[in-house]
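In this view, the complex is presented without one of its protein chains, the others remaining in place.
Let's look at chain A:
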Amino acid sequence: MFAYILRRLLMLIPVLFGISVFIFLIMKMIPGDVVSTILGTEATDEARSQLEKQFGLNLPIYQQYLQWMGGVLTGDFGVSLRTGKPILGDIISRFGLTLELTLLSAFISWIIAIPLGIVAALKRNTSTDFGVRIISLLGVSVPNFALATLLLLVLSLAFSYYPPAGYVSLFEEPMKNLQMMVLPAFVLGTAMAGAVMRMTRSSILEVLRQDFIRTIRAKGASERIVIFNHALKNAMIPILTIIGMQIGTLLGGTVIIEQIFSLPGLGQMVLTAINQRDYPVVQGAVLFIATVFVLINLFVDVLYSYLDPRITYK
């Protein structure tokens, strides 16, 4: 097991190297550069070349890469070209927000999806099942930006409510922070819930048909024990896969919701940086997100073998 984990961790190196080259080149290839977005229509040739020199953009491209990579390897992600702030610290503090948002959304999606999914599976082809399936289809198909805008609109018009603006972290003012987070987490959570619900339903149905369930029922176990102690645990594997992937996607993909609710998360950071062509910020943040994504997948893989001892890694 440990050998497996170690091997997977070692595989991170070529993956991250590939990503770093790729993102570096992409950022150089998109039209428009940081200097012209800073200076805009006020650009004089003199100011341009001076800024290029300051940012090291006058160097050959491979030297720029080596300089950046050299820094990254020693833990120095550089400073933002726009705000002058060290990048790594910023990434970590913003990751805190995005992680909180992701976990809250995941939590909301579980408490909606798993019970409903079980109910739908047990009452297959009844009106309850249809009701649940329609809800889950809605969850999957309503785009979250539409739901977010609709929520803001309805709440502001009908209840004159707007979540408190001006971000504070969970550790500073937990209540205010949660008030800010609950709406975006709800929007993301319902979208996740749809997929999880469908997966729970079909996966439970499948497990219920298996032999060992019949055996357990035959020895007289109550239906509750059958479902919660045996069926659910076995049904969790595909559900976990989907949750793991969703969490990974959310960590880099909450950007639209962050923007609508003005939350300074990791997604916003990357988006602002792309628009401003703040190269080192984009590069650093993408590397960070990629690392986290790979680690989450690894974690989910390890969980499999805990849930189903038949799965082992060598």
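Simple rule for what comes next: a contact is a pair of C-beta atoms (placed from the backbone, for glycine too) under 8 Å apart; a residue touches a chain by one contact, two chains touch by 3 or more; residues count from 1.
By definition in this document, contacts and distances are computed from a predicted model.
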item: Hidden subunit of the complex - UniProt protein name among "Sarcosine oxidase subunit delta", "GvpL/GvpF family gas vesicle protein", "Glutamyl-tRNA(Gln) amidotransferase subunit A" or "Peptide/nickel transport system substrate-binding protein"; value: "Peptide/nickel transport system substrate-binding protein"
item: Listed residues A:Gln67, A:Asn229 or A:Ser262, member touching the removed chain; value: A:Ser262
item: Residue of A:Pro60, A:Gly84 or A:Gly220 in touch with the missing chain, whole complex considered; value: A:Gly84
item: From A:Gln63, A:Ser156, A:Gln210 or A:Asn229, residue that would touch the chain that is not displayed; value: A:Ser156
item: Footprint left on chain A by the chain that the document does not show; value: 30-33, 36-47, 50-51, 54, 82-85, 90, 149, 152-153, 155-157, 160-162, 164-167, 259-265, 268-269, 272, 275-277
